[in-house]
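One structure below.
Yeah, one chain of the complex is gone here, protein chain that is, but the others are all in their spots.
The chains carry the letters A and B, assigned in the order they are written, with residues numbered from 1 in each.
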Amino acid sequence: MNIIISNSSGQPIYEQISSQIKAIIIADELHEGDALPSMRLLAKELRISVITTKRAYEELEREGFIFSITGKGSFVASKNKEFVREAQLRDIEEYMQKITTAAKIGSIDLPELLEILRIIYEGE
Amino acid sequence: MKGLILKDLMGLKKFSKNYLIFILFYAVIGLFSNMYALFSGFIMVFAFMLPITAVSFDERSKWDSYALTMPISRKDIVLSRYLLGLIFAGAAVVICFVYTLITSGENFGTSLLLSGAFFLVGMLFFSIIFPILLKVGVEKGRLTMIIIFLLPTVIIMTLSKIGFDFSKPSEQTLMTIAWIAPFVVIAIFVASIFLSFRIYSKKEM
Partner (left out) sequence: MNALKLENVTKKYDSFTLDNINIELPQGCIMGFVGENGAGKSTTIKLILDLIRRDGGNIEILGQDNIKVGKEIREDIGVVLDEACFHENLNHVQIAKVMKNIYKTWDDKNFESLVSKFSLDPKKTVKEYSRGMKMKLSIAVALAHSPKLLILDEATSGLDPIARDEILDVFFDFIQDEQHSIFMSSHITSDLEKICDYITFIHKGKIVFCHTKDELSETYGILKCSQEELDRIDKSLIKGIRKNNFGIEALVLRDALKGNFIIDNASIEEIMLFFVKENVK
């Protein structure tokens, strides 16, 4: 499992970790019941605070991606497709909110915005 | 405390090795001349010096502050110093006793008495010196130590100048002194330990 964090990306580190783990789970690279590295091991390997990794794991647990057993560690939760979709929709709505705000500041209208989205989506 | 004594003994080994030459020198000289007292004197001075050297090593490396972060009490540190003094004084006395017995013609009883006297002098010396060292440290205490060392000599000389008669005291006087002295010195020794406890417990590291 690869987790790459950037100190200069502007995104809080715990968010980078949780979104990367989320992506790994969604992409089926980690299966239901698989154990995640311990918070402390992750903190040590990434050379960050254990409070940060704890926060990342707490968020993942809150969103239903993982569950933790005290004394044993954290494991991938059963993937409820609907649940995953909902979580992603939540993220998307948040990003769209930011996009909309930025668009309005720059006086970019909706058609132009949709055009940009289409180019990006189809370009991938 | 065992650890503390061990540290001092191991640390002094190197230091002592430098003086081994002198010890052997005096031992041999004493053997061939009749100056066995020279060897005894040297050994006694050396034995007095070692515990104090141990303290100065500790001061140099700021050991005390560090030791107090370990499961060692201030009393442990104080006691280990006195114990070290006893060990060295005791060892020196045994060496002198054996040496004197072998080299001189003195009989067993006199040798024993002399050795005992040396031992008591050693204990008295430490009783006076250790509290002073604890209070002001080895560097500042050095001058005081020299004064205390020389004091008996100075007193005796002054007294004899005044006309005090030092002709051999009576057998009875000697016996009385021989019986009382150990108790007095032990009492002073113990009192010194408690004084040191007091001084050290207040010390800010």
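Just a few scattered comments:
In the analysis below, a residue touches a chain if its C-beta (ideal position, glycine included) is under 8 Å from a C-beta of that chain, and two chains touch if they have at least 3 such contacts.
Source: prediction; values computed, not measured.
The missing chain, though absent from the display, is touched by one residue of A:Met1, A:Ala23, A:Ile51 or A:Ile116; that residue is A:Ile51. Seen across the whole complex, the unshown chain contacts subunit A at 7-8, 12-14, 40-41, 43-44, 47, 49-52, 55, 105. With the whole complex as reference, residues 2-4, 6-7, 10-15, 57-58, 60-63, 65-73, 204-205 of subunit B touch the missing chain.
Note that only the chains that are shown with their structure count from here on.
Centre-to-centre, using mean CA coordinates, subunit A is 75 Å away from subunit B.
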